[in-house]
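Have a look at this one.
Removed: one protein chain of the complex. Kept in place: all other protein chains.
Moving on to chain A:
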């Protein structure tokens, strides 16, 4: 019984939250890594692209809710998602036309593009705040829980409870679907193959008759979709506030770099690695130890790091990986 309680406690406080968070990071990191792989710069505006897409989705969600259209137990935001994606795609394509293309044509050094993306980040930052304001917005509806604590306790008779939120389950399922679709697209379709060819060797791809502008457009559209989906899932699961999306940029970059920039598989692995490290390192193992080793009463909470240092974990992982494996765990491009 004690072992079961320990497992349930770990599931409830570590595995489930970290899995949902990891899926959100992985989707964000996929977008960053795709842009790095194909357009060859680190897009600092990615977090705010996520915020913008989510803001538009929230506005459409409110309109749908007002019209009484819903998905029953599922959040209405899923219906609004395509509109958010479309709006975000238009925005990033316009940005590319207005800002990035100029430097691309000049074959500017990547660092110049990175700095340009910092500028874009601030503009998008302001744009999102103009559209929806700076405050926290609630837009989740439908059933809150798949399993809630009370019914789980009644069902199993265990002392520990287990909660699985609809949004957490949804996050993992949608992330899996999106990843599958992305890999199918990259590996099986002609456009996907063109993107990979352009990523591997730009000049050779040009010689083979691949239209670079088309590849760039496709990349932006895919990145915008990934950003919007990641942003909406994050907002549904946690809370939407424009500033949070600026903060989440760090763990996203940590995930992409740990996995190896430019490597999609690495981005996913990196996302989960960062999420599980953040949660597991700040989790106090006192209760689990109590179940597994009855009678042992340690003084402290068996917590490696206070929760206020959560973001530091991403930094540490980042530094360790850059020191010992600069190309990341999955052999991406070096930074």
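Simple rule for what comes next: a contact is a pair of C-beta atoms (placed from the backbone, for glycine too) under 8 Å apart; a residue touches a chain by one contact, two chains touch by 3 or more; residues count from 1.
Rule of thumb we're sticking to: contacts and distances are computed from a predicted model.
S.K.: Report the protein name recorded by UniProt for the chain absent from the figure; options are "Heme exporter protein B", "AzlD domain-containing protein", "Fumarate reductase/succinate dehydrogenase flavoprotein subunit" or "ABC transporter substrate-binding protein".
M.R.: According to UniProt, the chain not displayed is called "ABC transporter substrate-binding protein".
S.K.: Who touches the missing chain here, A:139, A:198, A:234 or A:330?
M.R.: Hidden-chain contact among the options goes to A:234.
S.K.: Just name the one of A:163, A:274 or A:317 that touches the chain not displayed here.
M.R.: A:163
S.K.: Among A:12, A:95 or A:199, which residue is in touch with the absent chain?
M.R.: Of these options, the touching residue for the absent chain is A:12.
S.K.: If the hidden chain were put back, which of A:4, A:79 or A:149 would touch it?
M.R.: Only one of A:4, A:79 or A:149 touches the chain omitted from view, namely A:149.
S.K.: Considering the whole complex, which of A:21, A:44 or A:272 touches the chain not shown?
M.R.: A:21
S.K.: What is the set of chain A residues that contact the non-displayed chain in the whole complex?
M.R.: Within chain A, the residues that touch the unshown chain are 12-14, 17, 21, 136, 144-145, 148-150, 153, 161, 163, 165, 234, 238-241, 243-244, 247-248, 278-279, 282-288, 301, 303, 306-308, 310.
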